[in-house]
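A single protein chain has been removed from this complex, and every other one stays in its place.
Note that the chains are named A and B in the order they appear, and that numbering of residues resets to 1 at the start of each chain.
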Amino acid sequence: MNPNLKTTLKYLLLAAVFVYPLFSFANEYVLHVMVLIMIYMVLAMGLNIIPGFCGLLDLGYVGFYGIGAYTAGLLTIHFGLSFWVIVPLAALNGAIWGVLLGAPTLRLTGDYFAIVTFGFSELVVLFLTNEIWLTRGPLGLPGIDPVIIDFSWLSTLIHPQWDWYWEFIGPQPYFYLGLFLVALVYVIMGRMEDSRLGRAWFAIREDSIAASSCGVNLLTYKVIGFAISAAIGAVAGAFLARWTMFLSPDMFKFWESFLILCMVVLGGLGNFKGSLVGAAILIALGEVLRIILPALNLPTETRFLAYGMIMVLMMRFKPMGFFPAIATQSRKNPILIKLKKDLGSS
Amino acid sequence: MIGKTWLKAVMACCLVLVLSTPALAETIRIAVASPFTGALAGYGDNVKAGVTLKVEEINAQGGIDGKQIRVEWMDEQCEPREAATVSARIAQNRNIVGVVGHLCSSAHLAALPNYLRHGVPVIAPTTTAVAISEQSKDRAGNTWAFRVVYRDDYQGEFLAEYVNEVLELKNIAVFYENNDYGIGLKNAFVGKAKDLGLNIVGEEAYVSGASDFNPQLTRLRGRNPDGLFISGYYPEGALIAGQADGLGMQVAKFGADGFDNVDYINLAGSAAENTYLTVPFLADAAEGDAQEFLQNFRERFNREVDWMSANAYDAAGILLEAIAEAGADRAKIREYIASINSPENAYHGIAGMTYFNDVGDTLKPAFVKMVKDGEFVAAPVQFE
Partner (left out) sequence: MFEQQLINGLTLGMIYALIAVGYTMVYGVIQLINFAHGEIFMLSAFLAVTFITVFGLPIYVVIVLTMGCCALIGVMLDIFAYRPLRQSPRLAALITAIGMSIFLQNLAMIIWGSRPKPFVQDALPAFLRTTALTVGDANISWLQMSIFGTASMLMIALFLIINKTRVGTAMRALSQNRTGAALMGINVNRVISFTFALGSAMGAVAGIMVAIYYNTLYPTMGYVAGVKAFAAAVLGGIGSVPGAMIGGIVLGIAEALGAGYISSLYRDGIAYAVMIAVIIFRPSGILGKSTVEKV
């Protein structure tokens, strides 16, 4: 395929996905799965900062996801705050915890840091489970309001008959909200990657000693990265809370951290565009298996048997992930573009 | 390369679309949403057994209006996230006229918004959480979610009264599982027990899947209780009974429906003796049909019936009766089920009669079983 056609096709497909929910044949289940994929896209992009950009293994990302979700859920139930106020608050809360955890522990190297993050996420889940006065614990937090867009104050000013008040019902509005979030995080990630911040992270990942001799303050940059990553996770959590309208500590188990990490690795470490693909593949895989297995006359019980096997095989044949980081770094750099063209690589 | 992966992703989506479009309906389809993989798959299997038996019976009689019943088994691992996805899938597929599920209260709560919005009648065989009562109606005030099991609060209070009046124990140690079921049950029990003047000497918690309960039991042992209430499920319950025995705690143990599984006795061995439990279904008290069901169940699955299977059998029975009476239409099925609202027109299943109140809860008698000589038997004193 020549590059032009490829680009056109890419945008066509993107447009098709974009308008899909508007058609009457749109399948709500497919939309639901797509929204789920988008939440994981945001999570995977956010997590990518830590192992991908800074080169540290983070096994506890789900902790921040849970903090964001419960922040949003509790603020909605007790104070009835609007989604648009909650998102920054959740992000802030996530970032604060990111700094609190990161500052003392980011000095640790290698897998010791991983295990601390893991311990942290388990502690978050235990807190959510046990502090029943605050979170209702294992009883779950039902009855969270959906997202509401309320411009009625403006519309009544313009025209008394108008009522610009929309409550999000069904997956279509969430689809677009999710798309907006993914786009937002995508743009932020892109800007960060090419900024001073991003370059400092890459320097730390490639050779922290060299980076430190060049005047990069290792701890500061790592903590900033950790805080941003945590904030993005918390935003995804806030979206989840207002979308599912029900929270329970079960939703933030250790397994989720793994799943998100798998998405990042599968997409390609350090390449946040790959994370999008990783998220889409792993979430879709579970659903595709749900449909395919009965068609092959296999019992439902084999779903995760196949899931595990496919994960192993994917890593076996794509150990670097689908898009290794090097392929996208500074794509706008003319020298690299020329070099790539000359080398004739895809 | 980017383009190729995009293509693959889109192809996968198309595949999902194509495969999820309904096949031409020669059958009536219902869905069963439960965990069939993951840590709680064993319970899901109980539900599966109950529904399978009912559906096979109906199909063997020629189905409903000549149409066979087909069950879609929907695995949700008892996870709220998966449950929400599964419910979206069920709601979208208009050929699925009703649901038996979910197994866990948290999964059920996460799934309900989808069912309510699309109008899918759903009968839960096992969810005992109190919060479900407030989430069972859609915006128009129609109840779509029903359950054929009593709530935690009823069961807990019943047990407290039984302990007080029949077992006549005074100092109770409470050991509860830290999940919605264990906490809901414990709170109801402790509340009532305190009203009745019982002395709760200690409350300890454990997490599901744990296998070492010695620390908590050691602590409870120090308070000299004469009764141990284990608010949880049988796999942990059996270990607790065994370990309490190992620590030399010779006390009466009692639990609730979560204990009603022969594996409790198998796992706990002699430590299971003198365990009392409340159950919604008592084989000895069961009516005519039930003995036949018990027989069939043993033959088909080669194990003893537990209350989950019995309730799932009844839940499927109510759903299929509604389909037979009202036709394979979601709204009509809902109306029919909602009209089962008094003892006069109750559904007579193997677990006694079932009728629903305004919010879809059922009012059922509870029975008491006990373990004697390695077997479950009806407790000598039943209680109204």
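In this section, contacts are C-beta pairs under 8 Å (C-beta built on N, C-alpha and C of every residue); 3 or more make two chains touch, one makes a residue touch a chain.
Here the structure is a predicted model, which is why all the values come from computation and not from measurement.
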| item | value |
| --- | --- |
| Visible chains that the absent chain touches, using the contact criterion stated earlier | A, B |
| Among B:62, B:246 or B:374, the residue in touch with the chain that has been omitted | B:246 |
| Which of A:81, A:108 or A:197 contacts the chain that the document leaves out | A:108 |
| Sites on chain A contacted by the missing partner chain, in the whole complex | 51, 57, 104-105, 107-109, 111-112, 114-116, 118-120, 122-123, 126, 129-130, 209, 212-213, 254, 258, 261-262, 265-266, 269, 301-302, 304-305, 307-312, 315-316, 319-321 |
| Residues belonging to chain B that touch the chain removed from view | 37-39, 41-42, 44-45, 178, 204-207, 209-212, 214-216, 218-219, 221-222, 235, 238-239, 242, 246-248, 263, 266-269 |
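We take it that only the chains that are shown with their structure count from here on.
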| item | value |
| --- | --- |
| Footprint of chain B on chain A - complex, ascending | 1, 6-7, 9-10, 13, 16-17, 27-30, 32-33, 36, 129-130, 132, 137-140, 142-143, 169-171, 244-248, 250-251, 273, 277, 280-281, 284, 287-288, 290-292, 294-295, 299-301, 303-304, 322-323, 327, 346 |
| Chain B to chain A touching residues, read off their complex | 1-3, 5-7, 9-10, 12-13, 15-17, 19-21, 36-38, 41, 72-75, 78-81, 84-85, 88-89, 91-93, 105-106, 109-110, 113-114, 117-118, 129, 131, 134-135, 178-180, 182-184, 207 |
